[in-house]
Structure formats: structure tokens, C-alpha cells
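Only a single protein chain was left out; the remaining protein chains are all shown in position.
Here is chain A:
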């Protein structure tokens, strides 16, 4: 698994449960408690072990933890901003989910993510298929979709169906959309 995934899980645990929990998870998973590096790939089994150990320590199903990770990612401002470049409203965002793998490899060529296909079943219902046996991806994506539905102020129901997700968008303008500007106002320029 790419270092970005393991590093994200590490930061999620540190941020939500504290450094001590992370260090415990790392020790039990036999990985360096100092943490992962972005460009340090490791076998998929390490990610599975991390999730399993964290699940045991926190007494929370692994799937729920990964979904929480997805939600947590959407609350990290730099990541939220990157996600918001994917569409003007939640429906556009869902429709663009199939572009995630190419967006990811555009930035980090070594980051291999499974192919994602989005099918519009009705005007307000989508089916998102993930071509991977790894359980982590559907749950992660479910967490991201739920988080971004909140961010866009949409009312949506996301259902995990094995390797597929069903997204029902009840209302795209249910509550206030979190602000998003193409160039952050706090910066003196995009390059700063």
C-alpha cells in the first residue's frame, strides 16, 4: 500500500485518539512508531494489520474506523480544498469520483488506486463501483462522500453494498455550503 494511505491512517489516529494510541497501534503492528513517510510504500498486509490492531485497541470495527478516516480527511482543509475542486455541488462531486484515480496519479505517479466507475441510475441516485478486493477502498470512499455531502450542504444517503456504494442525493442544497474559493483569500497569491 502506498505510504500516503498508511501516513493518513497514522495522522488520523494521532489526531483523533492521541499519539499514545498511535504508538500502541504501531508497536502491536510491528511498525516504526515514529510514523510513515509519504513516499514509503509497504505491503498491503501492513495496512490491514494497522487497521486490525487499531480496531482491537479502540474496540471499533475496522470498517467504521476506515470510514471515519474518510470523514476526517474531508475536514483537513488542504484535502477538503482539493476535493472541492471536483465539482460545484455534491452531484457534480459524485459524478467526478471516477476521476479520483487519474487525479491521484497526476500528483503522485506511484499512487495506485482502484478504478472507480460512477453510474447515474436516476437523476438523484448513483452507483459507485470500486474495482478492488481491498475492503479499505469502499469504506474510505463512503467516509469521504459523507463528509463532502456535509461540506456541500447536501442531504444524501450513502449505502455500502460490498464493493459498491449507492449514493442517494435527496437535496443538493439542504444546508449552508462551506465556503470555497478557487484561490484562498489568506494567501498573497496562489504561489505563496
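Keep in mind that, in the parts below, contacts are C-beta pairs under 8 Å (C-beta built on N, C-alpha and C of every residue); 3 or more make two chains touch, one makes a residue touch a chain; residues count from 1.
The definition used in the following text is that contacts and distances are computed from a predicted model.
Asks: Just by its UniProt name, which of "SoxAX cytochrome complex subunit A", "Sarcosine oxidase subunit delta", "NADH-quinone oxidoreductase subunit J" or "diguanylate cyclase" is the chain not shown in this complex?
Replies: In UniProt, the chain that is not shown appears as "diguanylate cyclase".
Asks: For chain A, which residues touch the unseen chain?
Replies: 7, 34, 37-39, 78-79, 81-82, 85, 88, 103, 106-108, 181-183, 185, 189-191
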